[in-house]
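Apart from one protein chain that is not included, each protein chain of the complex appears where it belongs.
After this line comes chain A, so read on.
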Amino acid sequence: MPSTKLKRWSPMACLPVAALTPSGLLEMDVKDGEVELMRRGDMDLRSDMADPMVPLSSDGSGAASTSGLKWIDRDDNLQVSLTTHRIVFFATSDTSDNQRNARFLHLSHLHQVTSVAGGMMSAFSAPRLTLHSYMGDLLLIFRESGAAKDRDDLLKFLQRAMERKAWETQQRLQEKNRASQAIASRKVGVDAIITKSNLRHKEAARLTEDAFKGDAETLLREAAQLVKVIQKYATTLEKGELGEGEDTTRLSDMMENMGMTSALSRQNYRGGTSSSGVADDYTTTLARQLADFLRPRLKACGGLMTLTDIYCIYNRARGTNLISPEDLLDAAGCMKSLRLGMSERTFPSGVKVVQSDNFDDTRMAIRLKELAEEQLTVRTSSSANGDEGLTAMQVSRTLHISALLAQEQLLASEKLGYLCRDETLETTRFFPNLFEDYLKQYSTTAKQ
């Protein structure tokens, strides 16, 4: 449990905590159709009230003690992310335990947003927005160059999101669904089935039409629902109404890889420090997203995955707004510094992989040695010639990894001294490294 002891008493500490994924990305309310709209960096959040605000404990359960702390009315250098439901503030400077601090303000708690132009007084000339919320007024100050445009963008998005009240549409949608189900339930037999399917088709048609008719923003909003339509398709398939077994499993496998809640492109990101050589915001966000995406998959395939494989499955999952190989390289490169539990690794042959931090070369080498030993006992028992030794293909089949990776693993184990090789014209086979044992044996027989 996080300690409820407050470290700093500032406006950030007085907002509810936003749930993050293990990689430090904003966790969105998928059921409620929450979609990320835009993201900007380098902002200050300041309280515009005379009295200090009431702080929340870091687990969000209640008020925290402010004893011994002084009220600071501002938080500097924040990242702001706007979703259809919330405005989320990220503290850029990570805390000691590498957990990003993220707090949010639900849009339903805002009643008005006003833009304050850079005034006459030079000290307050930075562009700013005033968020009038139930908690009181909060000032959002834009520090970056081009701040006035950022301010206008954010204001535009914010106002539209507030107008749309996405958090309410979900409820209305459910009511509507219930209504159409009621219509269908009044009919019986084949009629009911036909009506149900008609309603479904109409709904899907409306979705696609809306999605492509409107602006990009509407598309983003509808994306979540489109994914749902496809998933619905998958469930129909699983029920066996369509197709043969293999097709069904293949499609559902593919569907499992879907489900991205945020597929922002480079244009939606600004406010990093791309010029200063440090990884920019887009790259780090992509790295975090990748880490969340890869964590279960890495576990399933033994802790290693080539960048090529990752590129394919990740882009397949995104569906739209595909990332470029360069983006992937950049993101993989900054995984280590973000301490995401995985990092990039280049094998001596130049093959690049993403490797989970708890992957252990030695453990892998021992596993491969055991495999090679099994292979050797098979040989002696059947006394068949030529089939002994472990090939990359066999490893690939047994451990369910790609042949390329299998080869790299074999070479790594050889380097650690667990295996040795037997090169023939057809292929290279690997054997447990028995040279040391043989040498001991042989020199002791010499003494006798």
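In this section, a residue touches a chain if its C-beta (ideal position, glycine included) is under 8 Å from a C-beta of that chain, and two chains touch if they have at least 3 such contacts; residues count from 1.
Simple rule for what comes next: contacts and distances are computed from a predicted model.
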Quick one: find the hidden chain's UniProt protein name among "60S ribosome subunit biogenesis protein NIP7 homolog", "Synaptotagmin-like protein 3", "ESCRT-II complex subunit VPS25" or "protein-serine/threonine phosphatase". "ESCRT-II complex subunit VPS25"
Just name the one of A:His85, A:Arg288 or A:Arg429 that touches the chain not displayed here. A:Arg429
Residues from chain A at the interface with the omitted partner, ascending: 385-386, 388-389, 414-415, 417, 420-424, 429, 431, 433-436, 438-439, 441-443, 446
